[in-house]
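All protein chains of the complex are present and in place, except for one that has been dropped.
Let's look at chain A:
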Amino acid sequence: MKFNSQQATRALILISFSIFLFNLHYTGEINKFINPKYDHLSQSAAIIFLLLFLIQITRVWSSAPVHTYSDCKKSQCCSLGHTHEHGDTPFTTKKLISCAMIVFPLLTGFLLPAKVLDASIANKKGAMITLSGSGNPDSENGEDSRLHNKHINKGTATGEQNVEEPGDDLTTGSENEMRSEEYDKLMMALENSEVIKLNDRIYSSFFEEISTDVNKYKGRKIELTGFVYKEEGFNGNQLVISRFLITHCVADAGIIGFLSEFRDASRLKKDSWINAEGIIGVTTYKGALLPYIKVTNWQEIAEPKKPYLYPITIRHS
């Protein structure tokens, strides 16, 4: 019987990954990383890690000589020494590096708190570029990218609003079939309600709808929540009441929000959360038409428990 420290390290790493994932789910921190829709996928990853750990611990104590031939025989690739590492060969610096690399996310994951994305990330993502859809100087490109963005951000819900020209009946027709009745009802509420209340669930759909046809919603009352984002070139009374839309994980976060105007805007620090009421207007930003909110009433609030938005998935019925 011989204790194999490298195999033991691997076992420790596997169980650490499993505990790391289980812990995230247990504390609910997981939703600071991924869309809750995919929680079950990451839970199954935790279970697979646990399973692999249980298998790996059988290798920690080896009664045979250190290099087990049977492992090697079936893996078909041990003749390419460096491409496949069984963890049985002598310890080298190279191995230390690759081991450190695998341990690295575990260390940062346990040590550092998960952070809710803030205005600086919005800035890096080119918030106003994406909001005004004029990111690409080439007009052909711009259109492509805009169309594409909407596909990404809104998933299946986008179909209808994707159509830039109302005359494009073909696309509208096919996309209409995908919409569920509930979604229709929600969109009807947007058309008819006295005050447009943007709750987390419908935020992105309504945002998309309003942005697509700004003039239709001009003059309507709106109520929304978001964090303060400011960019160079804004006037003192301007800010964006913004939210992050997470399709999958925070790496794919897209920023959505309304350019807003009110006298006290300069007093508000970026990243502070506000609840605001106002009236929708139309403005141009660097040549692009976009909605803006003339805020009539606002208050500062604490960061909500669920800071992110998730796109609506529409059941195919």
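In the analysis below, a contact is a pair of C-beta atoms (placed from the backbone, for glycine too) under 8 Å apart; a residue touches a chain by one contact, two chains touch by 3 or more; residues count from 1.
Going forward, contacts and distances are computed from a predicted model.
S.K.: Which of the following is the UniProt-recorded protein name of the chain this complex doesn't show: "XdhC/CoxI family protein", "SufD family Fe-S cluster assembly protein", "Monooxygenase" or "Permease"?
M.R.: From the listed options "XdhC/CoxI family protein", "SufD family Fe-S cluster assembly protein", "Monooxygenase" or "Permease", the omitted chain resolves to "Permease".
S.K.: Check the options A:Thr58, A:Asn215, A:Asn237 or A:Asn297 and report the residue that touches the missing chain.
M.R.: A:Thr58
S.K.: For chain A, which positions touch the chain that isn't shown here?
M.R.: 1, 8, 10-17, 19, 21, 23-24, 30, 32-34, 38, 41-42, 44-45, 48-49, 51-61, 63, 70-77, 79-80, 82-87, 98, 101-102, 104-105, 108-115, 117-118, 120-121, 123-126, 129-130, 135-138, 141, 144-145, 148-149, 151-156, 158, 247-252, 254, 311, 313
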